[in-house]
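In this view, the complex is presented without one of its protein chains, the others remaining in place.
The block that comes next holds chain A.
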Amino acid sequence: MLEALGYPFFQRALLAGLLVALLSGLASPFVVQRRLSFLGDGLAHAAFAGVALGLFLREEPFWFALPFTFFVALAITWVKERSGLSEDTAIGVFFALSVALGAVFLAKARGYVGDAMGYLFGSLLAVGPSDLLAVGAMVLLGLALLPLWGPLAYATLDRELALADRVPVVFHDYLLSGFLAVSLVLSVKVVGVLLVAAFLVIPGATARLLARTFAQMTLLSLLLALFSTLGGLFLSLLLDWPSGASVVLFQALLFGLALLKTGFSGEK
C-alpha cells in the first residue's frame, strides 16, 4: 500500500486532502457551536450551482463555484443580519435557488454529466497541481486569520458580551461565512458536493464530545480531520471507494467511537 505514495496523483490528493482537513478542522468547532451545519449544506449546493454553470460554459468549474459560493455565503449572512429572519430560513431560500440554478445549467450542459458525477462525490484523480496551489494559498490565508480565533470564540459563546466589549462581531460573521465558503469550494474536488458539509461538521462534533475547553475542541478537531483524511484516503485507494465517501465514513467511525466513550452520558 505504501507504494501508493509514489504515485504523483496520490501524493497530490493526499496533500490536498490534508490541507483541506486543516481548513475544515479549524472551522468545524465554530460551525458546530454556532449551529451552522445547515450553512455548510447550503453552501455546498451553491458550489454545485457554480460547478454546473462552469460545465455549461465548458470552463473550469472551480472558477465559477468559488465566486458564486462566496457571494451566496455573504448574501445569507446579509439577509440574516438585516432582515431579522433566522439563519436557517435565509439558508433555505438560497439552498433552493442554488439547486434550481444548478439543475437548469446541468440540463443545458447535456453530455457533460459524467464530469458532474466527479464533483458530486469527489475524486482523487481530479486533483491537479493548480488545485493544490489554490488550497495552499487558502491555508496561508487561514493562518493569517488565526488571531481571530479569540474574538470569534468569544462572540460564539456570548454575542452580547462580545458586542459590549466592542468586538466587531458582525464583520467577523461575514469573515467566517466567506472563509467557510472558500474552504468548502476547495474541498469539493476531494470530497464532492454531497459530502463536503460533513467535513465542516463531524470533526467539530467529535471533538465537542471529548473536549472540556474550546481550545481543546479546536486542537482535537484539527487532529481528527487530519487523521480521518489520512485513513480515508488510504481506505479509498485500498478498496477503490470514492475518496470523499471514504474520508467521511472514517470521520463518522471516529464520531461513533467518541459517542461510545462518553457513554451517551452527556458528560463534559
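Basically, a contact is a pair of C-beta atoms (placed from the backbone, for glycine too) under 8 Å apart; a residue touches a chain by one contact, two chains touch by 3 or more; residues count from 1.
The definition used in the following text is that contacts and distances are computed from a predicted model.
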Query raised in the report: The complex lacks one chain in this depiction; which UniProt name from "Succinate dehydrogenase iron-sulfur subunit", "C-type cytochrome", "Sarcosine oxidase subunit delta" or "Zinc transport system ATP-binding protein" does that chain carry?
Result: "Zinc transport system ATP-binding protein"
Query - Touching the absent chain when the full complex is considered, from A:217, A:233 or A:254 - result: A:217
Requested in this report: Can you work out which residue in A:5, A:157 or A:238 touches the chain that's missing from view?
Outcome: A:157
Query raised in the report: Thinking of the whole complex, not just what is shown, which of A:101, A:167 or A:195 touches the missing chain?
Result: A:167
Query - Absent-chain interface as seen on chain A, which is shown - result: 33, 149-154, 156-167, 208, 211-218, 268
